[in-house]
Structure formats: C-alpha cells, structure tokens
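Up next is subunit A:
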Amino acid sequence: MMFTSDEIALLVASMKRNGVAELDIRHDAEELRLVSAAGARPGPSSSPRKAARTISATAFGVLDLEATGPLAVGASIAAGDIVATVAVGPLRRPVVSPVAGKLTKILGRQGQRVEYGTPLFEILETKGLS
Partner candidate 1 sequence: MIEILETPPLNTMQDLGRVGYRQHGIGRGGVMDRLALAAGNALLGNEEGEAGLEFQLFPVRLRFTKETAFAVTGADCEARLSGRRLPAWWATRAEAGDELVLSSPRKEMRAYLTIAGGFDVPKVLGSRSTHARDSFGGYHGRALLAGDVLQSRAPEPFLFRDGAGVGATPAAEAVAAATCEDLAEGETVVRAIPAAEYQTFDEASRNALCRTPWKVTARSNRQGYALSGTPLRRNALLEMRSHAIVPGVIQVPPSGQPLIQLAEANSAGGYPKIGVVIEADLWRIGQLPPGGTLRFVWCSLAEARAAEEAAEAYLARLRRLAGYCRSAIA
Partner candidate 2 sequence: MSVNRDVTVLQEARVSFCGNTAVLLDAEGPLTLATQERIWRLSDTARQWEGVVDTQPGMNSLLVVVDPKTADLEALAARLGETWPAVPSGRIEGRLLEVGVVYGGEGGQDLPEVAAFHKCTPADVAKLHAAPEYTIFAPGVTAGFGYLFGMDPRLFTPRRQVPVMRALGGGVSIAGIQSNLGKPYVEGSAKAAPTGWYMIGRAPDVPSPFDFDKTPPNLVSLGDRIRFRVDRVEA
C-alpha cells in the first residue's frame, strides 16, 4: 500500500513541528524517506511578550471548531486546553492553546481545510495565569 498525500502531509507537518530534518519510515513492507527544511514553530511561541496571540494550526487537515464543545468569543481558555481538532482521514490532531486567556477572535471556519500555520484563533492572554 502506498502512502496517501494526506499521510505525507501529516508526516511533513509533524517533522516541522518536531524540528526533524530527515525521516526514514519502514512500516510493514513500505518505505518512505522525507527530507525537510525544518522550519521555525509557528505563531504563538515566536512572540511571547505580546498580549494578543494567534493560535495557528499545527497540522494539515479539516478543522473542527466544536471538538470540545462550541467556542464563542469571550470564552475563557486555560493554557493547554484543546480548542479545536484537525482531521486527516480518520485521524484527529489537537489544536492547543499555549496560554491562558480570553478568546477574542475565531479566525477559522468549521470544516475549513487548514494548512500548517493557518491562523485559527486570537486570544488575549490573561497575565499571571498562564
């Protein structure tokens, strides 16, 4: 069985996220070698001092904004909360808020196909609680 384009995209995103430059996979009879220019992590972690932060997708796939119940602007979010999921085929990966705060904008749409780095939420960081 060949790897599907979705699966390769998943792997590349995972490499970027983990700062992996090369990946060799042997799975059953399959073999796959990927080489990536390991990019910087997106959005949140690059601007730690700003109060308003953007939470971006860390995976490629279909966005589910209601994975942990419907979210509305003004909602309180704790650091580490799963605020959405991104689906690749039957697999879902988390979108996690790195900080505590109040949701100020929902940038993503339910069911949207997102890429690695697509901005999804804006959150106003609550000082001292994260």
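Here, a residue touches a chain if its C-beta (ideal position, glycine included) is under 8 Å from a C-beta of that chain, and two chains touch if they have at least 3 such contacts; residues count from 1.
Inclusion criterion for the candidates: all candidates are chains of the complex that A comes from, given by their letters.
Note that this is a predicted model, so its numbers are computed, not measured.
By the touch rule above, subunit A in this complex touches candidate 1 out of 1 or 2. Across the complex, subunit A meets candidate 1 through its residues 7, 10-11, 14, 17-18, 25, 27, 58, 64, 67-69, 78, 80-82, 85, 87-94, 96.
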